[in-house]
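The complex appears here minus one protein chain, its other protein chains still in place.
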Amino acid sequence: MRHRRRSGHRMVPCVTLVCSLVALLGPLHSTLDAQATVTLRVQVIYAANEPGGVDTRLGGLAAELQRTFRYSKYELLDSPQGSPALNQSWQAGLPGDRRLEITPTAMQGGQYSLTVRVLSSGGQAVVNTRVRLRSGATVLVGGPSHRKGVLIIAITVPQ
Amino acid sequence: MAGPEGPPREPEDDRNLVERARRGDREAFATLVRRHQDRAFNLAYQMVRNREEALDISQEAFARAYTSLPTFKGEASFTTWLHRIVVNLAIDSLRRRRVSGTAAYDDTRAVPEDLEAEPVTPDDPATALESKQVRALLARGIAQLPPAQRAVLVLREIEGMTYEEISRAIGCTLGTVMSRLFYARRRLQQVLKNHLVDLR
Partner (left out) sequence: MPHWVHMATGRGRRLAAYAAEELAPAERARVEADLRACPACRREAEAYRLVSGTLRTQPLVRMAPEQAATFWAGVERRVRPDTTALARPARPALRELFWDYPRLSLASAVAAVILVVGLTLGRMEVWSPWSPTAPNGVEVVSIEGGEDAPVMVFQAPGSSLKVIWVFEKPTS
């Protein structure tokens, strides 16, 4: 018991030291690339099992969507773009009073770290995810219901 | 005779439940789970021969099935699809055991637990004893089969799946299914053949 208490007391200074260093060095790290911006391209897609086919405006993404899901209709609803700075949030409206929020948190050598949130009309995060994307790669966030189907949001950092 | 609520409803078929579950209806998926949990557990147990592991595997299989619903294409039945997940998880588990080298459960030594639950005892004690011995030998033999052969044998002889269903469940050709099944059966019949003289 006594040994445990002594060990516990020893740990406290170590943990404090680590936290202090992180606190001091964190802001330093984030200011290094403060002025850099990240270009984002988003496609908001309505997918459902109803007549309508595949929207030709989806281009090459259409084939990938058909390989991934089994919906009969894919319609491009919106294609917002933005160029937020690091650690600056960028938002786009989504159907159903929802919002898409993307915050680039780091970039290095053609790779981008993004925090992506889909917010409900009440402001709650329906999904909150951190992803790393290579320049030119696309990640899909899907599932929020819309009309008779779902929304699928394609997020790309163009090359 | 229909009551005030109307005629008794047919149990909803798996396809409808899957569609409802894909649209987010958890209760529909819960119904699927209750309907198929016993078979999933039995399949997992026949593969890994350990109750705790079989419970873990069968629950994990349903959890993965739930989260993979958007990708379920519907060409195979829900059961076939679920069995594929169970078998893959079981094979992974068996391979991990062999890699670790220190299996928590020794396939070849432990008493097969399913022998404790005997079916209706025949009148002839000698027949009952022979049946028990045969089952013990088979259980030991199955435990010694490589995972891929074990999977095909269990799906065919215990789950009663057709060759086509097994091929879809495991993701290999019909020829491979037939080959693996033959080798599995041959190993087991060799185990039994050596003891048939003693039993009779």
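By written order: A and B. Residues from 1 in each chain.
Here is the rule we go by: a residue touches a chain if its C-beta (ideal position, glycine included) is under 8 Å from a C-beta of that chain, and two chains touch if they have at least 3 such contacts.
Being a predicted model, the structure only gives us computed values, none of them experimental.
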Displayed partners of the chain not shown (whole complex): A, B
Sole residue of A:49, A:91 or A:113 that reaches the chain not shown, by the stated touch rule: A:113
Touch with the omitted chain, as defined above, among B:17, B:151, B:170 or B:188: B:188
Residues from chain B at the interface with the omitted partner, ascending: 23-26, 30, 33-34, 37-39, 41-42, 45-46, 51-52, 54-56, 58-60, 62-63, 66-68, 70-71, 113-114, 117, 119, 131, 134-135, 138, 153, 157-158, 160, 178, 182, 185-186, 188-190, 192-193, 196
Chain not shown, touching residues in chain A: 4, 7-8, 10-11, 14-15, 17-18, 21-22, 25-26, 28-29, 64-65, 67-69, 108-109, 111, 113, 116, 118, 120, 124-145
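The rule is simple: only the chains that are shown with their structure count from here on.
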Centre distance in Å when chain A and chain B are each reduced to the mean of their C-alpha atoms: 40
Of all residues in chain B, those that touch chain A in their complex: 24, 70-71, 73-74
Chain B partner contacts - residues on chain A that touch it in the complex: 68-70, 142-143, 145
